[in-house]
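Apart from one protein chain that is not included, each protein chain of the complex appears where it belongs.
We just call them A and B in the order they show up, numbering each chain from 1.
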Amino acid sequence: MNSSFRILIKSPKFMFGACTLLAMIGLVLIYPLFNRSDPLEMIALAYQPPDAKLLLGSDNFGRDLFLELIYGIRTSLQVGLIAGVFATAIGLVIGLTSGYIGGMIDNLLTAVTNIFIVIPSFVILILISVSIDSRSSFVTAVIIGVTSWPWTARAVRAQTSSLRNRDHVNIAKISGYSTPRIIVSEILPYIASYVVMAFVLQTASGILSEASISMLGLGPYNTISLGIIMNWALVFEAPVAGAWWAFIPAAISIAMITFSLYMMNTGMDEIFNPKIRS
Amino acid sequence: MSVYGKYIVKKFFWYFLTLVIAVGLNFLLPRMIEGNPVSMIVSEMTQGMTDSDTIKRVYETFLIEFGIDKPLGEQFLIYVKNLLSGNLGTSFGLYPKPVTEILASAVPWTIGLQLPAILVGWLLGNILGAVAAYRKGVFDKVIFPVALFVNSIPFFTLAIIMLYVFALSLNWFPLHGGYDYQLVPSLSWEFFASVIRHHTLPFLSIVLVTIGGQAIGMREMSIYELNSDYVLYSKLLGIRDSRIARYVFRNAMLPQITGLALSIGTMVGGSLICEIVFSYPGIGTWMFTAIRQLDYPLISGCTLLIAIAVLLANFTIDIIYGWIDPRIKAAQMEDQ
């Protein structure tokens, strides 16, 4: 693991993504320490353009958009990470079970996975979000995670079932190791890089899903996320008012976060699947 | 029965099962709302109404439609029966308009926007990805990060930016809607031109984002194919590069077709939100309205329609794929 990390540092793509992401995380963690104001406090007139005091102007309610943006990035990252953890964990468990045990259970789980790959996850996302009355950002994140595991499950299953009959796994079986131990010591290390990559992608897609669902007005309550800022801008017709600062920075922030995550993923992909490197 | 026929039957069975599950979820999830959803919904929707007769009438309509007083199994039967007779219930927001009527008015707009946009974006993205893989060098170094960046922009983000730049600042295109509101929909040139002008921006924003995602996938597939043994062998037998490029393109394209099938759900979702930005009179905008008004029948009508459309698209792609990829045909033979 240590040596793969050292190789990763040499990948400019991975480093670009990781540094951008870390810079953003640093900003959203540190800035609120200096500016302790409430992002929801109305301190100016509606849609004031950016100036020295309000770095990104104000929104429809005269709130400081820069502060809102900082908190929005924070929520979006949180939601993305939690969703990524859930999606990866569920996908990993289902994929490992299905790929390692095989037989009927494999057939069943593969069928379920395939069915949920085809049913658009955002449809389920909308239906669940509509049905749940009080959505915290954590609940939203969990819902996103729960609806986006099939991809990971499918990839993990494919990897696991190809590993299942390798010699080292058979030796472990003959040696009488328990199934959980074989999975942990003989299977997981071989798919670890895939799982990490899947987690990075799931986090990116979690952030995008949160933004989409918030745009629809189904985002978390009592918080600010990048999607919610965009939703406010749209509902209160910021584009028509010419208030680009109300949605462009949020839009670019989403793109920056997902782009840096994709870059990290590509960097890892080039290192762990050398065929792509050409 | 032929091998291909069996393949179709098998696929049909799976998609039918998936459809049943999608319908089940569509029925079940909204009923998880705590308490009596009908009274909750009606109380929310009739806020401000004073006429108790109307409230009672509304309440009764939904009580019958939901069959809330009956056991869940029976509710499901009522739901399926209504579904089969093409009845998706009555909209709360536009009471007493039936949901099917609203959806019927929106479907042509959505299909007219998304089908060409996704297909064009898919095709252009694949060509671009293949060229990037083949040319390498500067072209690849520029195209790839740009595609990756575009791909990380959510659909609606690009839509909002385009709306702001091209419709608002430059005034090149109209701000919202599917056509000029002064016009009455008709088969005139004027109306047609207006539709095209309103169509352009949402169309372009969907195309651009789709290109990004597809180009990345195709680039990867092409690089994989370019490194494969048959490329080397063909080269060593003196086959010219342009012909080998055609082999590679074709072989990398085939998985991209299944890729299209699998990502079409996400694309449709993104495009629906794109509609909202442009207030395009399609399903997405209606869903937005429905969510704001908590118009449950309309919401679940939209989700059901989207699920069915995506399943149908997937089924079609699977059928086409089975028909064109000889590897699939051979796999079917082995199955026998």
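FYI, a residue touches a chain if its C-beta (ideal position, glycine included) is under 8 Å from a C-beta of that chain, and two chains touch if they have at least 3 such contacts.
In the analysis below, contacts and distances are computed from a predicted model.
Engineer: Assign the chain not included in the display its UniProt protein name, restricting the answer to "Acyl carrier protein", "Cell division protein FtsX", "Sulfide dehydrogenase (Flavoprotein) subunit SudA" or "Peptide/nickel transport system ATP-binding protein".
Structural biologist: Not shown, but named in UniProt as "Peptide/nickel transport system ATP-binding protein".
Engineer: Can you list the shown chains that the omitted chain is in contact with?
Structural biologist: Listed by label, the shown chains it touches are B.
Engineer: Return the single residue from B:Phe12, B:Tyr181, B:Tyr230 or B:Trp323 that touches the missing chain.
Structural biologist: B:Tyr230
Engineer: Taking the full complex into account, find the residue in B:Asp140, B:Asp295 or B:Asp325 that is in contact with the omitted chain.
Structural biologist: If we include the chain that is not displayed, B:Asp325 is the one touching it.
Engineer: If the hidden chain were put back, which of B:Lys6, B:Arg243 or B:Arg292 would touch it?
Structural biologist: B:Arg243
Engineer: What residues on chain B make contact with the chain left out of this view?
Structural biologist: Within chain B, the residues that touch the unshown chain are 228-230, 232-240, 243, 247, 250-251, 254, 325-327, 329-330, 333.
In the analysis below, only the chains that are shown with their structure count from here on.
Engineer: State, to the nearest whole Å, the distance from the C-alpha centre of chain A to the C-alpha centre of chain B.
Structural biologist: Measuring from centre to centre gives 22 Å for this pair.
Engineer: List the residues on chain A that touch chain B in their complex, please.
Structural biologist: Residue positions touching the partner: 111, 114-115, 117-124, 126-128, 130-133, 204, 208, 211-212, 215-218, 230, 233-234, 239-240, 242, 244, 247-248, 251, 254-259, 261-263, 266, 275-276, 278.
Engineer: Would you tell me which residues of chain B are touching chain A in their complex?
Structural biologist: Touching chain A: residues 14-15, 17-18, 21-22, 25-26, 29-34, 136, 148-149, 151-157, 160-161, 163-164, 168, 175, 220, 223-224, 226-227, 262, 265-266, 268-270, 273, 276-277, 287-288, 291-292, 294, 296, 299-300, 303, 306-307, 310-311, 314 of chain B.
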